[in-house]
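Report on one structure; see the data block that follows.
Missing here: one protein chain of the complex. Every other protein chain is in place.
Right after this comes chain A.
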Amino acid sequence: MTTPKIVADTSVIKTMRKLRIPQTERNRELSLLVLAFIVNIVMVLLVQLGATGAIDTTLVSLTATLAALVLGLHVCLRYVAPKADPLLLPIVSVLNGIGVAMIYRLDIAEGYTGWDAFSTRQIVWSAIAIIAAITVILVVRNHRVLFRYTYVFGFSAFVLLLLPLIPGLGRRVNGAQVWIGIGDVLTFQPGEVAKIALAIFFAGYLVRTRDSLSLVGRRFLGIQFPRLRDLGPIVVVWALSMGVIVFQRDLGTALLYFGMFTVMIYVATGRLSWVLIGLGLFGGGAAIASQSLTYVNGRFNNWLDAFSQEVYDAQGGSFQLLQGIFGLAHGGLVGTGLGQGRPAITPLAESDYIIASLGEELGLAGLFAILALYLVFVGRGIRVGFMDGDDFGKLLSLGLAFTVALQVFIMVGGVTRVIPLTGLTTPFLAAGGSSLVANWIIVALLLRVSDSAKPARNTEVSA
């Protein structure tokens, strides 16, 4: 960044120079952010006009506060990651705002106010999440530091996953034992943070061992299969995922972890056999689970036979799923308009079914826009892998971006009956603090990796 002409390089001069250098990426980000903030505030206003017919400035100012925090993150990026991808932050800002507006809309429908309101908690968690992202971007100045602690992250992920199973600390919510709580006040899903630790661990581990994983083995049916003893890692991850299914009763999280690992090992080794082994292992495990575990079996029934009256009436049956689908259908092509539908009829409309709620009021047009935002976000994450940079960074950003894609697929696909519905969160949209914090940290890491991956010559500026 510094030019050779200046010898006496004080921090003051450095700062002044940084301010002087035209930061194309950051300026582009800023203009997109302004657009995102306008969208967010207008959505809140439309919700108020649509649902109550009056304007209440409290939530507008709270949304503006979040915008200010995002601006803070933007300013930090100008200093510590000026070449980071300019699309990531505006996309997640607008998604986060859409989520807040819809959750607020549901609060109005349910009559929740103050701290009882999901929207209030969502805004506070968003603030915490953005601050966490700022912290990560400030502390982790170089993502290669993370590579050094590969096994520490692996161990932490393991511990985080086990936390909810500790008696007294774990909480069971909607059947899944994935929460920890201190008293009744603070509850957290450590699995959300664990997925980041796992991504770092997988990336570090695979970069270290990929040669032995990819080069040795025998060919069978034209595909090179690994040696039996190299199957160790995938079996361990598989066992971990199955453990999540059996002990934490959380199908979605297991699918998420395993999908992330399979994709990362495939990209690291370039061996399709790993994908086949992975699909085989997980498919077999899921098949056995669907037969032997009643909750998994119920999920499959709800999926395949959603419209049968028997399944609809059953305890934990397809009632919620169908109400969500009715909501989507009610929205049609252009939606009922914000504040004018009836998304609150669907249970869990603010979390599992947030996408159905959005579909009802914003219509297919709105859903396509949201899905397109996710697609661009994931695309920008994968794009880092195509650029000049270290393999650890490439693998890490691929893993993180793919978890977002997979999570969107599992949730939207679950609500729209592409796959059985499992309880995950729709990233950035759904009500839930742990998910917000984890996903904003993912954004920070993607920003960090994308900043370093950018080839220097592309951003060279004349002083």
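Assume contacts are C-beta pairs under 8 Å (C-beta built on N, C-alpha and C of every residue); 3 or more make two chains touch, one makes a residue touch a chain; residues count from 1.
One rule holds in what follows: contacts and distances are computed from a predicted model.
Taking the options "ABC-type dipeptide transporter", "Penicillin-binding protein 2", "tRNA N6-adenosine threonylcarbamoyltransferase" or "Flagellar basal-body rod protein FlgC" in turn, only "Penicillin-binding protein 2" matches the UniProt protein name of the chain that is not displayed. In the complete complex, the residue from A:Ile91, A:Ala405 or A:Leu447 that touches the missing chain is A:Ala405.
Checked against the full complex, the one of A:Pro164, A:Gly191 or A:Gly331 touching the unshown chain is A:Gly331. In the complete assembly, the contact with the undisplayed chain comes from A:Val378, out of A:Val44, A:Ala81 or A:Val378.
Considering A:Gly72, A:Gly170 or A:Gly413, the position touching the chain not shown turns out to be A:Gly413 (whole complex).
Panel shows chain A; residues 263, 266-268, 270, 307, 312, 322, 325-333, 341-342, 345, 359, 363-364, 367-368, 371, 374-375, 378-379, 382, 385-386, 391, 394, 398, 402, 405-406, 408-409, 412-413, 416-418 of it touch the chain omitted from the view.
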